[in-house]
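For this depiction, one protein chain was excluded, whereas all remaining protein chains were kept in their positions.
Should a chain be cited, it is by its letter among A, B and C, assigned in written order, with residues numbered from 1 in that chain.
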Amino acid sequence: MDAGLIFYGSAIFLMVMGVFIAITGRHLIKILLGIDVFDTGLNLLIVSFGYINGGTAPIFSKYPNIFKNVVDPVPQALVLTAIVIGVAEMAMGLAIVMQIKEKFGTCNIAKLKELKW
Amino acid sequence: MIRRLIALLVSLYLGYILYSFVYVHFPFGERPLRGVAAHYVENGIKEEGATNIVTSIVTLYRGFDTLGEVTVLFLAATGLGLILAGMKREEEEKPEPTLIMETVTKYLFPLVLLFGSYIFIHGHLTPGGGFPAGVVIATGYFMMFIAQRSFTPSEYLLSATESFAGTLYVIVGLLGLALAFSFLDNVMPLGIPNRVFSAGIIPVIYIIIGFKVGSEMTGILLHLKEA
Amino acid sequence: MNSLILFMALGLSVVLIVGTIIIYLSKDLLVAILGSAVISLIASIFFLILQAPDVAITEAAIGAGLTTGILLYAMKKTGRYEDD
Partner (left out) sequence: MVSPVLVIALTLFLAFSIPLLHMLSKKLPPFVPPLAMLINLWILITNIKHVGEGAMLITTAGLKPPIAINLAIDKFSLFFAILIQVIGFLLSIYYLSQERKDMRFYMLFLLNILGASGIVMTGDLFNSFVFLEILEISSFGLVASGKDKKALEGGFKYMMIGAIGSSLYLLGIIVLYLSTGTLNMAHIAKLMPSIPDSVKLFSSILFLIGIGVEVELFPLNAWAPDAYHGAMDEISTQLSSIISKTGIYLAARIFLTIYGGLYATNIIFYLAITTFIIAELAALMQKNVKRMLAYSSVGQMGLLMLILSVFAKRGDVFALTTVILLALNHAFGKGLLFLSLGSLTGNTRNYDIEDLKGAGRANPVLGFLFATGVLSIIGMPIFFGFWSKISLLISIMKANLMYLLALLLLVFLVELYYYANVIVNLFKGEGKKYRIGVIPVSVMLLFALSLIVFGLWPHPVFKIAQNAAASLMERSMYISSILGGM
């Protein structure tokens, strides 16, 4: 079995489907869910980039025994940041959606016609 | 329907391009550890004293990013409050929580808080750290909102904690600037690796982040609940 | 990675695919939101398999827990069903 196919494949599938859901979604929350799925896929892709065959997690709990073969810690640190940024974007988007629901009475983008879509 | 199908095919095709690109240039698991990553793995413990390398990258090597990350969360909490302010509140019938729920959550709540603080205090030794810890604490509050009839944390206190923790984070960074001419420098003694009191300012930063994230997330949930 | 873990990952990735399709098709937003929570949870298991425990904990707490919570609060306000 090809590990690359599983991890890269599912990460990229999530990204693709995320964009697809965001583009074709008719409900604003559905669009946000699409962006969320896209972000999850991207994070998965970045962490899979950092994997090194046979590597262990970059935590040396048996110090001073340092294993030389560890996975790349930098993508993990970057993904930590990306996850938090994703939830921040989501919260902001939901606030806008809730106000839209209150002002327009609907969350269906086909019915939001204040500005030209 | 046809347009959706075309959109699906186009996005799948783009995904296929991305996949084949990635597969050719970065084959899974075969990239050697090099560049800055190799430096972090080899010298991380010596330089910063934390046995969890990811933690030392997050809080010190790339600590400036983490300050920005905390800012993003702060931004989300304030922006959410700003946008939601002035919304009509719908008074609706809330189902009464059962006695079992109420009692169990009352006793579970301190444990959740304890678990959260365990995570951020041991951030430099074990996986976890300030962000998940803060979220665990916020989840504890979330549980209390749902299960208790009259539980509302003081917004005033939340906002004060958030703001105070944020300023403290910047002050810790400025301390590095004052003592070692470099923002966010690890100015405290490193201690012996693998102990709780080690790794210089990393535990301090994670405790601050834990409090800050906890209060921000609780604030977000509170705003959403009351909207 | 031994083949048992790989086999498990393959099974989980099938669940992942089904999850995204459910999010796309479902008219009930509650189902879609829970689908995204499941996807985050599986992603966090993948992170664990990929030797990234820090990311796994964060994703489980933030992606699967908190995001779902705020989405559910928002859904309570905006209505559960997608109207056409």
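Operating definition for what follows: a residue touches a chain if its C-beta (ideal position, glycine included) is under 8 Å from a C-beta of that chain, and two chains touch if they have at least 3 such contacts.
It should be emphasised that the depicted structure is a prediction, and the values quoted were computed from it without experimental measurement.
Shown chains touched by the missing chain in the whole complex: A, B. The missing chain, though absent from the display, is touched by one residue of B:Leu67, B:Val112, B:Met188 or B:Met217; that residue is B:Leu67. Although one chain is not shown, part of chain A still touches it, namely residues 19, 22, 28, 31, 35, 38-39, 42, 45-46, 49, 74-75, 78, 81-82, 85, 88-89, 92-93, 95-97, 99-100, 103-104, 112, 114-117. Touching residues on chain B toward the chain that is not drawn are 21, 25-26, 31, 34-40, 47, 60-65, 67-69, 71-72, 74-76, 78-79, 81-83, 85-86, 156, 159-160, 162-164, 166-167, 169-171, 173-174, 176-177, 180-186.
Operating definition for what follows: only the chains that are shown with their structure count from here on.
A centroid comparison over C-alpha atoms places C as the chain most distant from chain B. The chain pair with more C-beta contacts between its two chains, of B-C and A-C, is A-C. With centres taken as mean Cα positions, chain B sits 15 Å from chain A.
Taking each chain's centre as the mean of its C-alpha atoms, chain B lies 19 Å from chain C. Our note on geometry: chain A versus chain C, Cα centroid distance of 10 Å, whole angstroms.
Annotation for chain C: residues touching 2 or more other chains are 52-54, 58, 62, 66, 70, 74, 77. Taken residue by residue, chain B touches two or more other chains at 52, 54, 127, 129, 131, 220, 224, 227, whereas all remaining positions touch fewer. Those residues of chain A whose C-beta lies close enough to touch chain C in the complex are 1, 3, 6-7, 9-10, 13-14, 17-18, 20-21, 24, 26-30, 32-34, 36-37, 40, 43-44, 47-48, 50-51, 53, 55-59, 70-71, 76, 79-80, 83-84, 86-87, 90-91, 94, 97-98, 101, 106-108. On the chain B side of its complex with chain C, the touching residues are 52, 54-55, 90, 119, 127-129, 131-132, 135-136, 138-139, 142, 217, 220-221, 224-225, 227.
Of all the residues in chain B, the ones that touch chain A in their complex are 4, 7-8, 11-12, 14-15, 18-19, 22-23, 26-33, 36-37, 40-41, 45, 51-54, 57-58, 62, 65-66, 68-69, 72-73, 75-77, 79-80, 83-84, 87-88, 125-127, 129, 131, 193-194, 220, 224, 227.
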